[in-house]
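One chain of protein is taken out of this complex; the other chains stay put.
Take a look at subunit A:
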């Protein structure tokens, strides 16, 4: 218990609003304005979690997205959000925080015993051991031990708002001094600026470091800037993480809104300034992972904003000027401060601070918390160690956008190479540490004219700090994933010298902080161990997201019913009234069956009724692609396997659309309404792609002025009347008499007539093998047609039938569904349609592919029917195998059902050399079960085709 709350400092907290919360079940209290991290720091709680591998105690390190240790499962209102960073969340009343990767809690973790075995768990241990001895056996145990928070399966966080698209002249990422200066300069030039920051208020490091700009307090400067931005039509987005830079200037941002669902932004910017600042590096010494060792910058952050102070007797170890104001602030707050600077000629120390020049921190003492330190061999009494190993510029977004990095000695860091990405980088993100440089670079990046905002303070000086392989004791490089200097050495010895290999071998930088504080150390250590420079050693790739964000934010409302919404029928309500159950078929929500009760029975009754009297179904999803113009026939000849130009007006022809590889892409009927006008009835799920196949030919091969293609599927409703009494139904409906005259409207013909004051198109095509009429009207007249047919249906004892019954009727006839009874290898001659392949001499889509050696093989899979020998319905997908000899798949069952009209099961299958096998038997193999089937023709019902005309 060393952390404490100062009684006056902390300008972000409201001491009149205490907030009770719990941590690992223990009741605690913070203030409004606290984060869980600051409240726990002030409460004196040090052990906040356990490391991933050794379950070592872990304490607070940082103040933002770089935090590797303080990660909690957060429960509010009974719902738990896993793996939330305690540093980036605002504390709310009643929050229950639970440490992750611990049992039973962070302070008393049972798995801590693993740490005793650390010498047996070097880098690569899991790969070597468990891959060698059967990963499958070990995986469940390792999975239980590994991982961080626990998912609450019942909790689906609200994110029901769509992403917001925005555009701006200038996007400024980061509202610290550099970002503010850039935004102000651009806004004053009248540009629309969007200024984005992760924190709840602008200011960046000014918020805790303070400072005067242009002779006034920085807050005036910030206020001024925001006013200028707003006046020029721009906006400030706070609590917003810009998490990804994508192609062509697209950026994605995640906005957190108190009490309302998070919001996702997609921002297109003409220009972008990256002013994301820098992240403090740790130092490397023995036991540098002990709770109580913190980033010095973070300590100042908590002191200034929350009045939360890490300890009473503080050792601050550094090598740069940035730590001096921190030592000063801590001393003024009442702490005993020892400032250990690695430099031999450091600047003057602040008053009241014990100063140790040329002092290198070599070790920390303590078991679960810091109890002392070693400077060289000298023991130092301290309850807290603050460290600053320099700063790493936040170049992530520059690199995500394809930018390159260069080594910069002055800032001891990799900095963006100018012009290598579309982002202009300013301030600490560019290696420009210190307020004066941040403001100057920001001002220039924002296109500012005249002098940059002025400040009184000068630039920072620093000396490089590196891991020292000669030191004794364990030096931690990645505290969350437990990677030590020794592991890096092992990787180097075993040849994993590339940083990408090092990362994968040791898991360095693969923790949820994505290597914010670890990557540089790993890189520097590998460079030191292999005698190379840091640029020679290389860097890892930066990928989105910059910080972890909930997937529900990216997904927004596109989930559940809206994930991939099906198309809806105009007559859906009428079908529901009729008792229809709806299901998705080819992207459309359609009636599966009508009425209540056992669906299998309902479907059998419907299929039988359609064979006995008449069935009525909604065929509106059937594709209706209109092709018109003097070049339409020529275009359709090219796009279809069967010639279309020989079709007479008023007639219909069944055929296929092939892909250029000769594979059956779709089947359907083409109606010729006039010399220059056709309707292509593509199947419902292929209408869009068939249209594009025809468009490509139209624009690429033919004169595009001679034909036009319109997909008018959604504009019309089609109701199909099928069955021996279908003509009686048409008569009962008092539809135009010409429709009932087989001379005027024979099978495979089409009539356009008028009915009820609008157009009515009737096609005699059949998907059931029975006399059928497809009646099509403009969608707005759907109800009139439906009501008329409904009245007539009752007179002839007809039935509404759903898609399940239609599937039976078509299977009885051996009519295929492309994609179900065909696969990615099926050609038209496999389906018994070899005629055009042999006879057509003109060019058509896919033609050459029908004559390759593959297309000529004798053992191609062909469509056949199957009869069962035991009366059982076959499982779809079951494999057909030889009766004797070695078992191998000769094909598979594509459709299978019980035919009520035949009183037996029927099935369709694709079988090697299937047509030659008709009359013979084959074995059946399905999920370990075997059986027998007889091969037959694909048409099981009415093979003489008499019913079409009955």
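Going forward, a residue touches a chain if its C-beta (ideal position, glycine included) is under 8 Å from a C-beta of that chain, and two chains touch if they have at least 3 such contacts; residues count from 1.
Convention: contacts and distances are computed from a predicted model.
A.B. asks: Name the omitted chain as UniProt records it, choosing among "Cytochrome P450", "Molybdopterin dehydrogenase", "Sarcosine oxidase subunit delta" or "MoxR family ATPase".
C.D. replies: Options "Cytochrome P450", "Molybdopterin dehydrogenase", "Sarcosine oxidase subunit delta" or "MoxR family ATPase" considered; the missing chain's recorded name is "Sarcosine oxidase subunit delta".
A.B. asks: With the full complex in mind, choose from A:377, A:598, A:700 or A:929 the residue touching the hidden chain.
C.D. replies: Missing-chain contact among the listed residues: A:700.
A.B. asks: Among A:539, A:744, A:849 or A:873, single out the residue that touches the unshown chain.
C.D. replies: With A:539, A:744, A:849 or A:873 as choices, the missing chain is touched by A:849.
A.B. asks: Touching the absent chain in the whole complex: find that residue among A:250, A:444 or A:628.
C.D. replies: Reading the full complex, the residue touching the unseen chain is A:250.
A.B. asks: When the complex is taken as a whole, what residues of subunit A touch the one chain not shown?
C.D. replies: Residues touching the hidden chain, for subunit A, are 246-248, 250, 266, 268, 402, 660-661, 691-692, 695-696, 699-701, 704, 709, 843, 847-849, 851-853.
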